[in-house]
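Removed from the display is one protein chain of the complex; every other protein chain stays in position.
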Amino acid sequence: MTDLTRRTFIEAAGGVTALGTLGFPSLVLGATRRVVVIGGGVGGCTAAKYLRKLDPAISVTLIESKPTYTSCFMSNEVLSGERTLDTLVFSYDGLRRYGVEVVQDTVVGVDPVAKNVQTAGGNSFGYDACIVSPGVGFKWDAIAGYGEQIANESIPHAWYAGPQTQLLRDQIEAMPEGGHVIIVAPPNPFKCPPGPYERASQIAMYCKHHKPRAKVSILDAKDAFSKQGLYTEGWTKLYGYGTDDSMIQWVSAAEGGAVEELDASTRTLIGLVEDFQADVINIIPPQKAGAIAFAADLVEGDWCPVDKRTFESSRHKGIYVLGDASSASRMPKSAYAANSQAKVAVAAIVAGFHDRAPDDPTFVNTCYSVVGEDFGISVAAVYSLDAATNMIEPIPGSGGVSPANASPEIRKREVSYAHSWFKNVINDMME
Amino acid sequence: MPSRIASTGVVCLLAALLGSIIVPVAAATTTDADQGLMIDHFDPETGKRIIPNERCLICHGDDQQKTDVRDDGSPVQIFVHREQIESSVHGSLQCTSCHVTIDRVPHREAPAVIVGCVECHRETWAEHKDDPDGEYERLAVVNEQIDSYLQSIHAQPHALDQSHTNATCYDCHQGHNVGELGSIQRAEFRLNNPEVCGDCHEAQLDEYRTSTHGKLVLEDGDSDAAVCSDCHTTHDIAPAETDKAKLAITQNCGNCHEAAQRTYFKSYHGQVHRLGYTDAAKCHDCHGGHLVKGEDDPTSEIHADNRLENCRNCHEEANENFLSFWPHGDAHDRENYPELWGFRVFMEILIFAVMAFFWVHVLLWLFRELMDRSQGKGFVEDLSKPDLVYFRRFPVVWRWIHFLFAIATMVLILTGTTLLFSHTAWAKAVVEFLGGIRMEGIIHRTAAVIWLSIFIAHLAIATSNIWRKRKTFEWFGSTSMVPSMKDFCDLRDMFKWFLGRGPRPQFSHWTYWQKFDYWAPFWGATVIGISGLILFMPDKTSLILPGWTFNIANLVHAEEALLAAIFLNSVHFFNVHFRPERFPMSTAIFTGVIPIDEFKHDHRLEYERLVEAGELDKHLVHRPSRRMSLAASFITTVLIMAGLALLTLVLIGLVTLPR
Partner (left out) sequence: MKNNQSVIAATAVPIGLSARLHILSLAIIAMLVLAPAWVCAGPSGQAMSFTCAGCHGTDGSSVGPSMPAIAGMDPEVFVDAMKAYREDKRNATIMNRIAKAYTDEQFQEMAWFFASQRLRLFPQPYDTVLAERGAELHDDYCEKCHEQGGRPGDAGTLAGQWMPYLHFTMEDFLNGKRKWPRKMQRKVDAAIEEAGDDAIPALINYYGSQQ
C-alpha cells in the first residue's frame, strides 16, 4: 500500500504552485527578465519552452539561423525510405505559441560583460541569462581531402539532417545492386553515439529489400561502440552478420578502420592498413563544439566546460551551455540528454531570478535505435550529480541497454516506442 | 488545493491579459474540467484517497449482482442498500469513515472488515458534545451504551479464539441501517432483535419462539412484547449464569409486568432479589426464561399441573400445600386476596391505634412536664446533694434478661427490616456488611432463637416462682405485673394531669406503662414467633398448613416487627429515658437501682407501703460504684443510640417505601 504522506503531498503541491507564483512577483515588480537562447535545436527549444512554462513573466528570445527545425534523430529512417525527410521538419510556431520570440538570424558574438548577443543581421539582444545550445561542429581537417564543400556535393556527412540526408538517401537509391556503402564513424566523443550503427542498419534494411547483394561497411575510429552487443545481435539476426555473406561489416580501429584520407574523385578512403573503395561514402567527421561556442569564448579544448548543477558556463557567468556542445560527462551527446539538461538549466535560471539556490539536478537519457524491421533497442540512464567528482553519474543499479536475446514482442514494441519517443521529444521541445 | 487552483488561475489570467501565452490546444482535448484533477481526489491533510460513496455503490449498490466471489472462490454478500444507508443515522457519512481499511477501489486485496465504531462514536461525541444545536446529543446515549458494552460479556475475547470478541457492534447493529429515533428502521430492528441474537444463541431462540413473547413478536409482529434486549438489556449483557444477569433480567420483567413485579417485591422472593441476591426465586425460576408462557398453557411451567414440580426446584420437599401459596399475593387486593387484605388491615389498624395512642401519650406527657417545670413544679433533683441512698428495683437476672432482649431485638430489627425495606440503599449495605443474605438469615434466626429462649426462660422462672409462692401469691399485689383497675384509673388520671385537670397520679411498684412494656412482648412473641417459625420452616409448615399461610406469616411478621421497632425505639425510650424527669437516660435497668428520691416520686404508693410495713430498708442499697455507673451509662448510651439509629432507618424505609 502506498502511503502518500502529507509531506510529499505538500512538496508536490508546492512544486506545482511554483508554476504560478514564481512568475507573479516578477510581474508585480515590473522587472521583466530577458533570456536569449542561441540555437533552435533540442536544447535551445526545450529551454525556451520550459522558461515560458515555468515563468510566463520571463521574456524569451530564440535565435536560430534556419527557418525550421529538422530533427537528426529518426533521420536514418529517411535513408532506408521508412520515412520522408519532410516528416522530420518542424515549425517554430509551437514555441511562438508559448510566447517565445523566434528570430531567424545568425549569432556572431556574445558579450558576457555587456550581456548582449550580436547577430549577423546587425541586431543586438540584451539578456539577463543567455543559453547557448549550438550543437556540434566538425573537425574538417581530421580527414585529409574531406571538407564542407565535398560534403555538400558528393560525400555527405548527413550528421545534420536536411539536404545532407536527402543527398545520402539519393546516392543509396541510385547505387547499383551489389554496391558498397561505407560509413566512416568518428572517434569519441561525438553526437548520437549509436547513430552510425543505426545508420548502417537502416541502409542494410533498405538494401535487404531492394539491393540484396549490396554491402554496408562501417570504418570506425574506435574499437567499441554504443549498444554494440545489441547491434551485433540484430545484425546477426537480420543481416547475416558474422557470416561471409553479411550485409554489414564493421571494421574497428584495431582492424584498420581508422581513416586518414579521402580521395573523393575515386571514392576511395585511405586507411592505416588498407584502402577502401565504395559506391557511396558517408563520412561522419570528428566533432567539437559548434561555432558559436568558439565565438563566445566558451570552449576549452573541443567542448564547453559547465557547472554541472546549472549548466552555467565555467568561463562566463550568465551564459548556460546545453546539449552536444557542453562537456557533460558522463551524459552522452543525445537529444534526450539535451532536453533533460535544458530543464535543469531553466530551473536554475528561474531559481536564480528569484534569488533561490538551484535544486539538485536530475537527468535522464533514453535513446532508441531501430536496427531493422520489428527490431528496436534502447539505452536508458538516470543521472544525478556526484558533488564529489563533479560528474553527472548514472544512478547505480539503474539504466542500461535492452536485454540481450529479448523476445520478438519486446523488440517490436521498442520500435513502436522509438517512434513514440520521437514524437514526444519533438512535442516536449517545441509543441 | 483551492489556493493552488486559485494561484494557477491568477497567473493564467494575467498571462492571457498580457497576450503573451496561449496554451497549445490545436489537436488536443483535455479531460472534462468537472472531473477535477486527480490530486483533488486525495485529502490534502492526510494524503489519503477520498473515496466517494457513489464509487463504493457502483459495485456494492448493484442489486443485479448482490454477491461476489472471494479469492478462494467462495461467494460473498456485497450488496448494501443505498436507500437504507441514506436514510440511516449514518447516511451523511463517508463509507470510508467507518470502513477505514478501504484505501483502494477496486480493492487490491480482499478487504478486511475492520470498523471502528467505538473510537468514532467516542471521538465524535467528544468533539460535539458542547454543540448548541444538540444535533449530536443522541451520541450521549450511544456512548453510555458503548461503556456498557465494553463491560459486557460480548466485549470479552472469545473463549476459543482470543483474537476476536464474543460479539461486536456490527454483529447486532447493521451499521447501514441504524434508523433515527422513531423511524421504521428502528421498529424493524426491534422486531428482528430475536433473530439477530439467535444468530449465535440458537437454542435460546428456539425456546423463545415457543414462548408467549416469541409468538407475539415473531408471529404477530407485536413490538410491545418482549424481545431479547428487553430482558437481557441491550448492551450491559452479562453471562446468563451470573447474578448480574439474573438480577437485571428480573428487574427488567417489571418494565412491562409492573403489578407482578410490585407484588413480587413484597414477597420474600422479591425482597431477596431487591437486596441484590439471587438466592430466592426470580421471575424466570418460576415462569421459565425463554419458555415463558401463560398459566393456561399446559406446557407452561406455571400451569397447575407443573407448578409443584416448579416449586420443588428450590423447595425440594414441597408438597401440595405449596400450590396455595400466592407468589404474587397482594395485601391491597381485597378482591383476590381477601384473607391477606384482612390481615393487613388488622395489623395496620393495630399499629396505627397503638402508635397513635402512645404518641399522644408521649406528647402530652412532654407538654405537661415542660409546663410544670417552667412553673417550678414537679420532680426536681437537688443537684447540690448527691444521691447516696438507692432503691433496688431489678435483680441481676432481670437485668441480664433485659440486656439480652435489647440486643436480640435490635439485631432482629436490623436484619429483618433489611428485607422489609429492601428497596433502600442502607438495607443493601447492611446485608452486604453482614456477609450476604444467607448470613443475614442465620443471624436473624440466631437472634430469634435467643430472644425466644429468653422469653421462655423467663416464663419458666416466673411460673416456678409463682408456683413456689402459690399459697401466698398475690395476683394483684403491689409488685404484681398483672394489670388491675388501678392501672386504668392511673391512665385516666395521667391524662387528666396532662391536661392540667388533676394531680399527677401516684403509682405503685409498676406503673401502667411499665406493665404494658412487660405484656406487649407476649403478644409480639406470639405473633412474630409463630409467623417467624412458619417462614423459618416452610417445608414443615406446608405439611399442616396451606401455602397462603406463608403470605399471611410474611405480612404479620413484618407488620408486628415494625410496630415493635417503632414502639420500643420511640415510646419506650421516651417513657424511660427521654421524658424531662429522666432525660437523657435512666440506667436503672443495668444498675438495677434508682435513687430513693426518684423511687419516692415515681412509685410513691409502694414507697409509702414499704415505709409503713417497715420493709423499706430491705430494698435500700448504696450508691452503685463509679465503675458500675460508668459501665451502665455506656451500655445504655450505646443501646439508645443504636435504637435511635434503627428507628431512623425504619422511618427512612417507611417514608421511601414504594407503593
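Details
For reference, chains read A and B in written order, and residue numbers begin at 1 within each chain.
Here is the rule we go by: contacts are C-beta pairs under 8 Å (C-beta built on N, C-alpha and C of every residue); 3 or more make two chains touch, one makes a residue touch a chain.
Quantities reported herein were computed from a predicted structural model and do not represent experimental measurements.
Mapped onto chain B, the footprint of the missing chain covers residues 4, 27-31, 35, 37-39, 41-42, 49, 55, 58-59, 62, 68-69, 71, 104-110.
Residues of chain A that touch the chain left out of the display are 2-5, 7-9, 11-13, 15-16, 18, 49-50, 53, 335-336, 339-340, 343-344, 347, 359-364, 366, 378, 380, 382, 384, 395, 397-400, 402, 409-410, 413-414, 416-417, 419-421, 423-425, 427-428, 431.
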